[in-house]
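Excluded from the complex is one protein chain; the other protein chains are retained at their positions.
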Amino acid sequence: MSFLSLGYVLQQIVNGFILGSIYSLVAIGFSMIFSIIGLINFSHGDILMLGAFSALAFIAALHGSIWVVFGMVGIVGFLIGIVIERVAFRPIRSAPQVTGFITSLAVSSLIENLGILLLTAQPRSFNIPDYLNKLLSFGSVSFRMIDAIIVILSTVIVITLYLYTKHTRIGMAMRATAQNIDASKLMGINVNRVIMIAFAIGSALAAIAGLMWGAKFGQISPLMGFLPGLKAFVAAVIGGIRDIRGAVLGGYVLGFSEVLFVGLLPPDMSGYRDAFVFTLLIVILLIKPEGMLGREEEVIK
Amino acid sequence: MRDRFLAGTYSVLILAVVSYTMNSMLNDYHLTVIEFLGIYVILAVSLSLTNSFTGLFSLGHPAFMAIGAYISAILTFPPMRKAIMMPALPHFLANVQLPFYLALIIGGMVAALSAFVIGFPVLRLRGHYLAVATIGFMIIVQVLITNMNSITRGPLGINGIYPYTNIWWVYIWVVVTIYTVWRVLNSKFGRAMLAIREDEIAAESLGISLTYFKLLPLVLGAFFAGVAGGLWAHLVTAITPSSFSLPLAFLLVVMLVIGGKSITGAVIGALLIGVVSELLRPLEMATQMYGLTQIVTAIGLLVILIKRPGGIAGNKELDLVALYRGLRILR
Partner (left out) sequence: MRRGIVVFMVVVSLILAFGNFGYAAGVIKIGALYNLTGEMSSIDAPALNGVKLAAKEVNEKGGVLGKKIKIIAIDTKTNQKECATAARQLLSEGVVAGIGYGDTTYVLAAAPLFQKKHVPFITSGATLPELPKMIGSYMFLVPFGDNVQAYAMADFLYKDLHVRKVVIWTNKATDYTLALSKYFKERFTKLAGKKSILLEDFFQTGDKDYSAQIARVKALKPQPDALFISSIPDDIGIIVKQVREAGIKQPIAGGDGYDTPLLVKVPGPKLANDIYYTTHQAWDNPDPVVQNFIKNYEKMFGHKPENAFAALGYDALMLVVRAIKRAGSDNPTAIRDALAKEHGYHGVAGTISYKHGSRVPQKAVAIMKVEHGKIKFVKMVMPNM
């Protein structure tokens, strides 16, 4: 294969990195919610969609700097997370895990179909200011300004979040609740507030990821959230769902395997790409059933 | 003991009479809706073996349906058509044309076999890890079907399948499925499965072989899912790789959660979900607000889950014996 030069492989690695950054942001939000209340939230992907659409609205209305838009989209996601938690998930918190999963499916269906009803199913173009599209080349590897922003911003967010959970009171409260919710309550932690904040932060991240997705690929639609949501779920599980670091790792593993399998498989095998990706993931799970960074689940029912 | 036998026999007979009446009185459209309801019941009850009773979160059912659907469709196709449509089909499949019941059973058995093969590695995973693995399995099956164009016709799928499915076939398989699941549950297998659901480690320490007792519900459930897939294929008469995918897996899990963790619950959940979209359709057509069905279903789902998180039937089973005795006393 004459195209398999070092430059090509490097470029693919860079592409995988960019895609992985977006997946990680969504996976983190997913795993934050799961680690604290054991909820598999399938509506997470649709929050990405809401973030993308609100970003479109903000860009059109504000003509301002992209950072302002990022901030506003984050706030929108934050608020949506609070609302969804309060309305849909708090009432069923004491129910078995699978009920929460179905609830999230219902919320997802609601958001998607309201989107189709109000916004029509037509995909829309997502255009960003020209300076963000500037191509930056380093040898045979190139990427655009927006790609650089995506990677830098997600790294900053991830590091900030990690420090936040490690060193602030709320962060520690979140980790405590994740480890043992009853003991946390006994220790005086306001578990309701912690859960709400976890939802809010997770959703803010998903919304920002939506803006990134739209900016990178140039196209959004009401149904765009389903697949990234599913992938976030897979990524978080693969990486080890109890830990933010696991989610980030899972996001990058998924991003890389997607890009690399397309890049390295010969054209006539490319149709089998998803099969290869998932076989790899199943193999990872078989070797490490708790995810790559997972630990044995505590046997406390 | 005698009461149980009589209660069971009477219910089967009543269902038969109802089926006969519906067959002669209802038009094709209503019959089709009812046949789909029956297929949904088979799917939900077969999924309950793993999901409700053994506590395994399996999202792989559509893969077993797909296998059963494609195999049974290929088997009932006349050899001449197969030569044109699926040139790379191996000889033993290309030259044979089987009667419907045989094709269904073989489809179910191949699905069960695939469950056996995939079960060994995958069933040692728990909870959401198992869910991811079963999603992976379903996608792998879908990708294989999509790409093996000369055997499965790829994305175009198979069409012109002979419409063998009618209410009698559905009815028979509903009865067989419910009866089989009921027998399994009330045997030592069932008790082992429930023990695993409650506490795997304790169950293992009691000498229950986890592998064997997790494999059994998966394989059995896969068999009925394969049969249901065959019934589906011969009802819709057209199948494609995307006919059996993740949204269907979700729908089945929704049925189990809404209905509850018993066989009765699975039946209720299947009937409710199956009926709701048909009932809401006139509303959607009248208001022309497309997507309304899904929105109302989602809201209804949320309301039910908030009010009764354990599902409508919870853990309880419909006690046919008590019903029978009660009716007898009335007489």
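Labels A and B are assigned to the chains in the order they are written; within every chain, residues are numbered from 1.
In the analysis below, contacts are C-beta pairs under 8 Å (C-beta built on N, C-alpha and C of every residue); 3 or more make two chains touch, one makes a residue touch a chain.
Remember, it's a predicted structure, so these values are computed and weren't measured experimentally.
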Give the residue, chosen from B:V18, B:A88 or B:V303, that touches the chain omitted from the document.
-> B:V303
Sole touch to the unshown chain from B:F100, B:W169 or B:W232: residue B:W232
Pick out which of B:F36, B:F100 or B:Y129 touches the chain that's been left out of the picture.
-> B:F36
Going by the touch rule given at the top, which residues of chain A touch the chain that is not shown?
-> 2-3, 8, 11-12, 15, 19, 113, 116, 120-127, 133, 135, 144, 216-219, 221, 223, 227, 258-259, 262-264, 267-268, 270-271, 273-274
Contacts of chain B with the missing chain: which residues?
-> 27-30, 32-33, 36, 146-147, 149, 154-157, 159-160, 232, 235-240, 242-243, 277-286, 288, 290-291, 293-294, 303
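In this section, only the chains that are shown with their structure count from here on.
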Per the touch rule above, chain A residues touching chain B in the complex are 34, 40, 42, 88, 91-92, 94-99, 101-103, 105-107, 109-110, 112-114, 116-117, 230, 233-234, 237-238, 241, 271-275, 278-279, 281-282, 285-286, 289-291, 297, 299, 301
Spell out the part of chain B that touches chain A in their complex, as residue ranges.
-> 51, 57, 121-122, 124-129, 131-133, 135-137, 139-140, 143-144, 146-147, 199, 201, 246, 250, 253-254, 257-258, 289-292, 294-295, 297-299, 301-302, 305-306, 309-310
